[in-house]
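Missing here: one protein chain of the complex. Every other protein chain is in place.
Letters A, B and C mark the chains as written, and numbering starts fresh at 1 in each.
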Amino acid sequence: MPAEFTMKRCVQFAETDMAGVLHFSNYFRYMEEIEHAFWRSLGLTVYLREGDPHLSWPRVSASCEYAAPLHFEDELEMKLRVTKVGDKSLQYEVEFRRNGQRVAMGKIAAVCCVTQPGSFAATTIPKEIRSRLDRGPLPSPQPSP
Amino acid sequence: MPAEFTMKRCVQFAETDMAGVLHFSNYFRYMEEIEHAFWRSLGLTVYLREGDPHLSWPRVSASCEYAAPLHFEDELEMKLRVTKVGDKSLQYEVEFRRNGQRVAMGKIAAVCCVTQPGSFAATTIPKEIRSRLDRGPLPSPQPSP
Amino acid sequence: MPAEFTMKRCVQFAETDMAGVLHFSNYFRYMEEIEHAFWRSLGLTVYLREGDPHLSWPRVSASCEYAAPLHFEDELEMKLRVTKVGDKSLQYEVEFRRNGQRVAMGKIAAVCCVTQPGSFAATTIPKEIRSRLDRGPLPSPQPSP
Partner (left out) sequence: MPAEFTMKRCVQFAETDMAGVLHFSNYFRYMEEIEHAFWRSLGLTVYLREGDPHLSWPRVSASCEYAAPLHFEDELEMKLRVTKVGDKSLQYEVEFRRNGQRVAMGKIAAVCCVTQPGSFAATTIPKEIRSRLDRGPLPSPQPSP
């Protein structure tokens, strides 16, 4: 049951818009932040600066459903769950909660790629990464209380 | 056949990331930019500064599928199509093309709301706006060549 | 000696650009983040959602000097120092360090304003805020080691 990860995040001023709420595009940035924190928690990084070709995870799709607006200084609890580990791809979802209430739900599908600046070539997920991710079917998301 | 709108957009440096491509979250900003240009083309604006309660369109869902990466200074052709006009809601999709090739496809569903800073209340789409949007069933998107 | 505040910050992927470094505009966002964390540490917030006119601090100037690039996942130590408290205005500087080395230095001057959406009117800094800020001349910044 390991491929689950939680993180807190405070909504910043520059992330709001003139409607007074977190801009809807920023949820996708938050999803990526928790993804990267998740990789770090596994001792991995999504990107290696030195050396030439290396792994990254370009997105094939991303989506978010918004249930309630978020405001400046709101404290979020985010939960990432890996929902599918394919041969060369990965899917995860991120639940956004505030005070225990779900306020948004996002999904990302990404492909494992050997990456050079500006270009990507899909590759099989390395065993070492798979072994950290692929520990049996993951529990389906708990319904929001 | 009116509720369709096209716009060109050049990928800016600050919108790229260290993988050398347009960051996936920025497609959602581009979608909003064309939506707002579309509203302006109808003589409308999504937001009115003066006066108190006014209309805006908070999102209930947003998604994007990515077919090919975009790079700094790429010239995009974007096409917005309104796909559904409900009683209080609106759906549209945005096709991203470069050199005639589809590189991404996004969708947004939004609700017509009377808006005050930080809060929203769903309302029926005003006749004046509906009459500009709701001109019979829209053609389904053309397949990518 | 209180009007000094420190915070850690990790460089996020979406904040980098295709040159592989933290985009220079994002240092200004980081400065604002530490400013707001500083306000919170004083029991204040820069912005109040409810109620009508309220206080915020629009900027009259902002600047940053960059000594070394920052990269994805770099861990920064940021230090804010209030350098001047005027009748209606405030100046502060933010030092960015990585591994004890200064990598950038920013400054912001802001005006205390009664704020309504989209407009600002300068006002005297309230006593309550001043008393938390204005505790004698602040020490000048320590030279970078």
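Here is the rule we use: a residue touches a chain if its C-beta (ideal position, glycine included) is under 8 Å from a C-beta of that chain, and two chains touch if they have at least 3 such contacts.
Computed from a predicted structure; not experimentally measured.
Engineer: Can you list the shown chains that the absent chain is in touch with?
Structural biologist: A, B, C
Engineer: Pick out which of C:Ser25, C:Gln101 or C:Thr124 touches the chain that's been left out of the picture.
Structural biologist: Touches the omitted chain: C:Ser25.
Engineer: Just the residue numbers, please: which parts of chain A touch the chain that's not shown?
Structural biologist: Interface with the chain not displayed, on the chain A side: 13-14, 16-21, 23, 25, 49, 71-72, 117-118.
Engineer: What does the interface between chain C and the hidden chain look like in terms of residue numbers?
Structural biologist: Listed in rising order, the touching residues are 18-21, 24-26, 28-29, 32, 47, 56, 58-66, 69, 71, 115, 117-120.
Engineer: If you put the missing chain back, which residues of chain B would it touch?
Structural biologist: Counting only chain B, the missing chain is touched by 12-14, 18, 20, 29, 32-33, 36, 40, 45-47, 49, 71-73, 117-118.
FYI, only the chains that are shown with their structure count from here on.
Engineer: With centres defined from CA atoms, tell me which chain sits nearest the overall protein centre.
Structural biologist: Of the chains present, the most centrally placed is A.
Engineer: Please tell me whether the contact surfaces of chain A and chain B are same or different in residue numbering, using the over-half criterion.
Structural biologist: Both copies touch with mostly the same residues.
Engineer: Would you kindly tell me how far, in whole Å, the mean C-alpha position of chain C lies from that of chain A?
Structural biologist: About 29 Å separates the centre of chain A from that of chain C.
Engineer: When the C-alpha atoms of chain B and chain C are each averaged to a single point, how far apart are the two points in Å?
Structural biologist: From the centre of chain B to the centre of chain C is 34 Å.
Engineer: Of all the residues in chain B, which ones touch at least 2 other chains?
Structural biologist: Only 18-21, 25, 71, 117-118 qualify.
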